[in-house]
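Left out: one protein chain. Kept in place: all the others.
After this line comes chain A, so read on.
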C-alpha cells in the first residue's frame, strides 16, 4: 500500500515575488548556519537561514530586474548571481558584508542560466550565453578573461542556448560543455578547441533544462513538451538517446540530479514537483503543493545524509522545502 506523498517539511514565505532560482549552502562545518539562497523576480536575492526559517539578508544588486541564477563559489562567502539586467554579479558576503565585488556585462537578454565549473583553487570557468543569438561564451573567473566563444556553424539554426552545464570528467581532464538549444537539440562542445563534439536532437520544443551525471555519463533534459529525454555519452564522445519518459502534463522548468546520483527532481509547469529514481527513471513521488508554476528545484549539500533537503521555488512566491528519500 503506497503512502501518500509527504508534505513539505517547511515553507519559506516572504519573497513577495516569484522565485526563480535556489541554491543551498549547507556543507560547512558547525557552527556554520545552513543557508539557502533564492533569487526572485523583484531583483532581490534572499539569504534564508534554515535554522530559523527567516531571511537573514536581502541583496539588491540587479536593479530590481529578475534574478534567475544564483550559485556559490567555494563556500557561502562568495556568491554569483545573474539577472535580467544583463549582468552577472560576484558578491562578497564574508563577515556580514553584502557588496558586489565584480560584475560581468553579458549583454544577454534571454533566460539562459550560466554554469560554473571549478578548475583549480580559486579559478573557475563560467559558461554563459552571450550577446549574439546562438553563441556561448566561456570566461575564466575571477580574471574575466574570455577562454573561447562557442559558435555553432552557419545554417545550424539551433536558436538561443537555453541551458548550460560545464563539466569535466576529473580534474585535469578537458572541460566540456553541454548546451541545450531552442530547437530542441543538446550539443556537446569541446571547450578548449571550441568545436562541437556531438549533437543530438532530443526534443521537438526548446530544451528548458538539463542535468548530467558524469559518473554514469548519462544526462537528462526537459522541455516544454510532455517528454523527458535521457541520453548517454559513449566512449567516442557521442550523444545517444537512452530513454524517454512521458509526463502527464507538458512543461518542465528545471531538472536536477541529487549529488548522490540516486534520485532526481523535476519542476513542472503544472505546479508539481516530480521525483524519479535516477537509475531507471522510476517515478517515485509527485509533490503537489504549489499553486503556480514551479520554476526551480535544488538539492542541498548537507554532509550528513539524514539532513538532506529538496527545495522548490515557484511563481506563487513560496519556497517549499522537503525532506524526501533522505534515509537512503
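Following the convention adopted for this analysis, contacts are C-beta pairs under 8 Å (C-beta built on N, C-alpha and C of every residue); 3 or more make two chains touch, one makes a residue touch a chain; residues count from 1.
The rule is simple: contacts and distances are computed from a predicted model.
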The chain missing from this complex carries, among "Protein Abitram", "Sesquipedalian", "Trafficking protein particle complex subunit 6B" or "Telomere length regulation protein TEL2 homolog", the UniProt name "Telomere length regulation protein TEL2 homolog"
Full-complex touch with the removed chain, picking from A:96, A:155 or A:172, is A:155
Omitted-chain footprint on chain A covers residues 2-6, 155, 200-201, 232, 238-243, 248-249, 262-263, 270-272, 274, 277, 279-280, 282-286, 288, 325, 327-328
